[in-house]
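Data first, discussion second: the structure below is written as structure tokens.
Missing here is one protein chain; the remaining ones are kept as they sit in the complex.
Here is chain A:
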Amino acid sequence: MIDLIHVSKRFGAAAAVNDISLSIAEGELCVLVGTSGCGKSTTLRMINRLIEHSEGEIHIDGQQIRRFREEALRRRMGYAIQSTGLFPHWTVARNIGLVPRLLKWPAAQVQARVEELMELLGLSMEQFAGKYPHQLSGGQAQRVGVARALAADPDILLMDEPFGALDPITRESLQDELRELQARLHKTIVFVTHDMDEALRLADHLVVMHQGRIVQQGRPLELLREPADDFVESLLGGEDRGLKEAALLPVSQRMRPLSPRLLARERIGQHASLREALSLMLWRHAERLTVVDDADMPVGELSLRRLVGERSDD
């Protein structure tokens, strides 16, 4: 879907991005993570040509991005940024309809699409459509920003630290919403962040960048278990690594079938993470949890030994 082949970007003599190659599959949520100045934002902005790459080739669907007109290329990709960049003199509805109008959709279709997106992102039409950006909270504004990015139903979504300026609670709920949206929409998403927890929560494909280069890429669990070097290891949280890994594994992977024994009193959903299970055990002083399905029916049990135990089944 998106291929970067030996891409570099130089500003004068300094290389902001140095010979990176990266292939992002269709429907994948790829997170670029690294410290400030590592070149992750530059990489993102080269994909929609807000920054022109100096060397190498960038392909979208097998075609070089330089073969498209800049504007046409950008209208095919959603773009959401940390400061939202909502137009302060336009209402929420008008902001969301921007790209469809640029693509000259008929007015009725734009209107219908705006309503659809506002519903998708949990913004009630009568409450928000006529509001101006300064009347929104940070989380609401960022939802509008994401809705605007999705407006013309692009296959690709570029997100530059979209949740970076939000408080932790709003940030987590928007991360969850993004995951849910992604499960439904299957966009190809490139997401830039410096927050490793956010990266681990969201990524299908995690790319760690340092000083303009890619130091390691792969699935989040692979990186956690086998960090390529000390830098990746420290970025992945050193002593918190066990908890970070537990946060990526669902309870259903470690539970065992219901035994004839009495059900444990404390319950946990099968889609919850091992980290949540461990937290519940610590909090309730319980060594055993009953695992329940979405309908709250017991489907298995999880002991502390199983939780920390064998890795044979993953």
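Here, a residue touches a chain if its C-beta (ideal position, glycine included) is under 8 Å from a C-beta of that chain, and two chains touch if they have at least 3 such contacts; residues count from 1.
Please note the rule applied: contacts and distances are computed from a predicted model.
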item	value
Which of "Phenylacetate--CoA ligase family protein", "Osmoprotectant transport system permease protein", "NADH-quinone oxidoreductase subunit H" or "Hsp20/alpha crystallin family protein" matches, in UniProt, the chain that is not displayed	"Osmoprotectant transport system permease protein"
Candidate in contact with the missing chain, chosen from A:42, A:84 or A:175	A:84
Residue in contact with the excluded chain [from A:72, A:125, A:258 or A:308]	A:72
Sole contact to the chain not displayed, among A:24, A:65, A:98 or A:292	A:98
Contact set of chain A toward the excluded chain (per top definition)	48, 50, 70-75, 79, 81-89, 98-99, 102, 132, 134, 145, 148, 158
